[in-house]
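Note that this complex is displayed minus one protein chain, with the remaining chains in position.
Going in written order, the chains are labelled A and B, and every chain counts its residues from 1.
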Amino acid sequence: MADSRVSVPKEARRGEPFEVRISIRHPMETGYRTDESGAPVPRNVIRRFTCRYGGAPVFAVQVTSGIAANPYFRFFVTARESGALEFEWVDDAGVRGEARAELTVA
Amino acid sequence: MRATARLVPGRRRILRAAAAMLALRALPAIAAPELPDIPLLSQFLAGRAARWERLRLTLPVLADNGLAVPLKLAMAGPFAPGPTVRAIRLFSEKNPVPGMAVFEFLEAVERIEIDTRVRLAGSQKVVAVAEMSDGALYAAAAEVIVTIAACLDGS
Partner (left out) sequence: MALLALGAALAALGAATQERSLPLGALRSGIEFAGEDVRTMQADDIANPGFLWVERGEALWRDDQGGASCASCHGEAAGSMRGVAARYPAYDSAAGAVLDLEARINACRANHQQAQPFPRESEELLALTAYVATQSRGLPIAVRIDGPARASFERGRALYTTRHGQMNLSCAQCHEQNWGRRLYAETLSQGHGNAFPAYRLEWQRLGSLQRRIRACFFGVRAEMPPSGAPELTDLELYLAWRARGLPIEAPGVRR
């Protein structure tokens, strides 16, 4: 349901860190805005983002409204074996999003 | 027609400072004594001292827009076999939510580098604290000027 774009290198070297970049579409509604009628727009931000590699969680972010709308994260992970990188996030409304990328390790 | 804005003295001062600082890409790390008063940060530190070295926090001196400010964290290795980075926490001086984010390194990695975009509710200092696997703390801070838009947007 939630759109995202992921970038991992075509190939990573075993034992070396490789770059992961992800862009997630989410308004990250702070809860401090009001709509045209003056009613407060309820807060709805992503609260947790997790990156799993070969099934094991390797990197996570406790996210708040302090992260900008349509969050962008760039980080590094140590390459082990070829496999899947799975991304998951959940927001205040309980809506989950996910993405996936395949990694080849030489 | 000259586009001049009538500024209150405080803003004029900030703009002059901004003009002077625009030559710099980012402010160098603030020394420990200038740690901003952020209760959540003090709570987290719980009396422990953090070392103001090794961790680098990069933010623009003058933000294009406080709603999306690029932020970079980097920490020089080497790490393993010694202590590795467990987590890096971001603290805001002025935001309504002072604990901006916690980056958790659930698996050790030799390259500690994070890029993201943050929201800043006005000009302020941001503090980053890295927590090592042996409990050691490293800190870095940066100051950002956030102005309001030249033209209000009601679209």
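Things to note:
In the analysis below, a residue touches a chain if its C-beta (ideal position, glycine included) is under 8 Å from a C-beta of that chain, and two chains touch if they have at least 3 such contacts.
In this text the structure is predicted, and so the values were computed from the model without any measurement.
Contact with the omitted chain, checked across B:L62, B:L106 or B:M132, is made by B:L62.
With the whole complex as reference, residues 1-3, 5, 15, 18, 60, 62-65, 67-70, 115, 147-155 of chain B touch the missing chain.
Interface with the hidden chain, as seen from chain A, comprises residues 3-7, 21-23, 25, 27-28, 68-70, 72, 74.
The rule is simple: only the chains that are shown with their structure count from here on.
Once the centre of each chain is set as its mean CA position, chain A and chain B turn out to be 21 Å apart.
On the side of chain B, the complex with chain A involves touching residues 67-69, 90, 92, 95-97, 99-119. Those residues of chain A that touch chain B in the complex are listed here as 17, 21, 28, 30, 32, 53, 56-69, 71-78.
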